[in-house]
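Let's look at chain A:
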Amino acid sequence: MTPSVLAGLVGAALVGLGLYGLISNPHPLRKLLAFNLVGSGVFLVFGIVARRGAAAGFAFDPVPQAMVITGIVVAFAASALAVALILRLAAASGKVTLDPRAWTKPGEGGQ
Partner candidate 1 sequence: MSDLFSLVAICAGVFFFFAGTVGLLRFPDSLTRLHALSKADNLGLGLVVLGLIPRADTPLAALKLVVVWALALVSGASTAQLIGRALRRGRK
Partner candidate 2 sequence: MSVLAALDLGLALLVVGVAAWTVSARNLFAAVVGYVAYGLLLALVWVRLYAPDVALTEAAVGGGVTGVLLVTAGKRLDALASAEIGAPPGRGLKIFAGALAALVAGALAWVVLTLPSTPPSLAPAAAEAASGPGAGLGNPITAVLISYRSFDTMLEKVVLILAVLGVWSVGADAAWGRAPAPLRKPEPDGAMILLAQVLAPVGLLIGLHIFWVGADAPGGAFQGGALLAAMGMVAMMARLMAPPRIDSRKLRLALVAGPAVFLVVGVAGLMLAGHLFAYPQNFAKPLILFIEAFMVVSIAVALPMLVSGPPDGGAK
């Protein structure tokens, strides 16, 4: 098995693990960690695509690698925004739950 195929399988496993954590973990910071796992799995898929595209004297296709660099920075910015929201939410309300029911005042209906 070549390193790139192995990395591709790792990427698939990371996407699966992250997706599981994203859905099943109620804590928003844990959801954020899981989102980052999915993100790195996706980047690995780009990585194997880049490695397979080695041609014309390059050991890799530079286009997907450049996309990963852009993606890593965007994922970090997203994490920072999410962390700011989580901390503010915890400080302002003492709760970090995302369950909509916890935020509905009695008599206002809604789901």
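Inclusion criterion for the candidates: all candidates are chains of the complex that A comes from, given by their letters.
As a convention for this text, a contact is a pair of C-beta atoms (placed from the backbone, for glycine too) under 8 Å apart; a residue touches a chain by one contact, two chains touch by 3 or more; residues count from 1.
Being a predicted model, the structure only gives us computed values, none of them experimental.
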Since the rest of 1 or 2 are in the complex but keep clear of chain A, which one touches it? 2
What part of chain A is in contact with candidate 2 in the complex they form? 1, 3-21, 23-27, 29-30, 32-34, 36-37, 40, 43-45, 47-63, 65-70, 72-81, 83-88, 90-92, 94-99, 102
